[in-house]
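The excerpt is restricted to a subset of chains, each kept in its original location.
Should a chain be cited, it is by its letter among A and B, assigned in written order, with residues numbered from 1 in that chain.
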Amino acid sequence: MTVTIKLGQLAEFLGATLRGDPEKAITGLATLQEAGPAQLSFLANPQYRKYLAGSQAAALLLKAADAEGHGGDVLVVPDPYAAYARVSHLFDPKPKAAAGIHPTAVIAADAVVDPAASIGAFVVIESGAQVAAGTTVGAHCFIGARSVVGEGGWLAPRVTLYHDVRVGKRVVIQSGAVLGGEGFGFANEKGIWQKIAQIGGVLIGDDVEIGVNTAIDRGALADTVIGNGVKLDNQIQIAHNVQVGDHTAMAACVGISGSTRIGKHCMLAGGVGLVGHIDICDNVFITGMTMVTHSITEPGAYSSGTAMQPAAEWRKSAARIRQLDDIARRLRQLEKQAGEVTPDGNASSDG
Amino acid sequence: MTVTIKLGQLAEFLGATLRGDPEKAITGLATLQEAGPAQLSFLANPQYRKYLAGSQAAALLLKAADAEGHGGDVLVVPDPYAAYARVSHLFDPKPKAAAGIHPTAVIAADAVVDPAASIGAFVVIESGAQVAAGTTVGAHCFIGARSVVGEGGWLAPRVTLYHDVRVGKRVVIQSGAVLGGEGFGFANEKGIWQKIAQIGGVLIGDDVEIGVNTAIDRGALADTVIGNGVKLDNQIQIAHNVQVGDHTAMAACVGISGSTRIGKHCMLAGGVGLVGHIDICDNVFITGMTMVTHSITEPGAYSSGTAMQPAAEWRKSAARIRQLDDIARRLRQLEKQAGEVTPDGNASSDG
């Protein structure tokens, strides 16, 4: 599985300035501390600069400023992290599937699979579905009726697309992800929940990535929509009729309730929850484990996650939280006694 | 995939009063804003009444009061949302599987599959399992030894039932759900966790819905039990020996720890967590991301989720939470100085 690429080839691939031996063989990538004498490394985060001098790496991706003082072989690039991202794919040991249809796959007569697509073992593709050129569909995938996967995509083994799910170009979907599940729609009649058929679909843009075991429900009436360039980590829940704007990223374990709209270039950290039927504007950053209960109209950072304390201290804080209303009233009472009614005090007083 | 139903047929199906053309063809359902001239819509939430006048819908499901002032075709019903729920199934584009067993399915000789059941591609059904009439088992499903699926059910592709899982009638299970996994049972001996075999099963009532990638563990000794009419959204975790009462609904990402019992007609919002070995009575509503740490004996609403603030403001609040015990003590000190020991003050003071 070892790939060997010459340093000169990497310089050419990246458009980098090479300072060193173009014939030097590179067989992999590693961190500054772990790289061996045939591996390429990089400095992106300044806090790792201390490891520069001692690195055993064959060569480094460095900014011009960092390259100056460094003695070893260097590829000088404007953005070492971006350069590392590009080079990483050259050393990826992920098997490349050959084009063609595995003999065990079950494909409906009227499904359209491009000859330049790869369909794995035990895949099921139902009536009217389409898989475009250059797309890999891993073993055990299910592609429901009329669903479409655009060109250049990669579906890991065991991905499920229900019917009427349209996926754009160059989309990566990890194992266990489910697109088009029936959203949580029920009408309550005298205490009994009556199911509402979920007749909308799912629309996924281009260059989207969807993580392991992430669920994106189909729309109740219209479609659930994920924009171009959106990146969804593992274990995420996207409810029916959610809309996610282009280039928004969500870390693992986020949950978005039904019909909520999220803007472009947002970032949601891990474990964030959003209630339904709200709007989040573009360029919003929500920190970890925050509960978002209303719309956000101003770009910026928002939070409500509480950081841990030693349990004995936390128990005291938590008990006091329950007394907070009482504490605030008593404070107000003392202020009145003291004849102290500041504008600040008024602003936050009761009534 | 277009279904066409005449307005008069819909009136008959619903027992609705038709005010309009019974021959008008309806081809789908949509919201008031999005409905086209061949689609049916409805007004359930009063905040959408503003869209009534401008709707292009072919006809509307309306209450008598709303129908009065409306000029277009109307189906008058007592509960438009419930009527929409019923009608939605007529327009559901979900493929209906034909009865019969796909030739690729692997079915144990002593398993019993009703001739009126539908078994998809690559399904595995093990020894002694049973699938009743009118039930669809989607592709890639696994039904373990002695497990039973009642009549009229629908298992989406890729649902896993371990052994000894009994599922009632008309149960819907979405992709990726796992019923009967081995619960988290370990005995700690000198720091080493020793596995406890999970020898109980899972019992699912009638008319239950189980969402995408939801997990319901088997019991350690007795069964894990889900009552009739329970609705579980996606990504939920139900631990061993949990009992959920009839007609309780849980939104996505809820986690219930082992041996906890939940009453009937409860509602758990998204991201709620319950510790183990507690009892929740009937008719309890728990708001989003709440942590339930003890039993609840009174019906009503319960919360602990903290709503977001702009991050800069939240950082101040969060820092102060850590000082709360100190703040409360200092307030008490001031009160003593002020000679002010109200009953309220006493009630919440230290000691």
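Here, a residue touches a chain if its C-beta (ideal position, glycine included) is under 8 Å from a C-beta of that chain, and two chains touch if they have at least 3 such contacts.
Nothing here was measured: the structure is a model prediction, and the numbers come from that model.
The complex is a homo-oligomer: 2 chains are shown here, and the full assembly described by the structure file contains 3 identical copies.
By definition in this document, only the chains that are shown with their structure count from here on.
Copies chain A and chain B of the same sequence differ by a rotation of 120 degrees once their CA atoms are superposed, given in steps of 5.
Mean C-alpha position of chain A lies 25 Å from that of chain B.
Interface residues of chain A, counted against chain B in their complex, comprise 104, 106, 122, 124, 126-127, 140, 142, 144-146, 158, 160, 162-164, 176, 178, 181-182, 184-187, 189, 191-199, 213, 215, 217, 221-222, 235, 237, 239, 253, 255, 257, 273, 275, 285-287, 290-294, 298, 300-304, 306-307, 309, 313, 316-317, 319-321, 323-324, 326-327, 329-331, 333-334, 337-338. For chain B in complex with chain A, the residues that touch the partner chain are 1, 28-31, 34, 79, 81-82, 84-86, 88-89, 91-95, 102, 104, 120-122, 138-140, 156-158, 172, 174-176, 209, 211-213, 229, 231, 233-235, 247, 249, 251-253, 265, 270-271, 288-289, 305-312, 314-315, 318, 321-322, 324-325, 327-328, 331, 334-335, 338, 340, 342, 344-345, 347-348.
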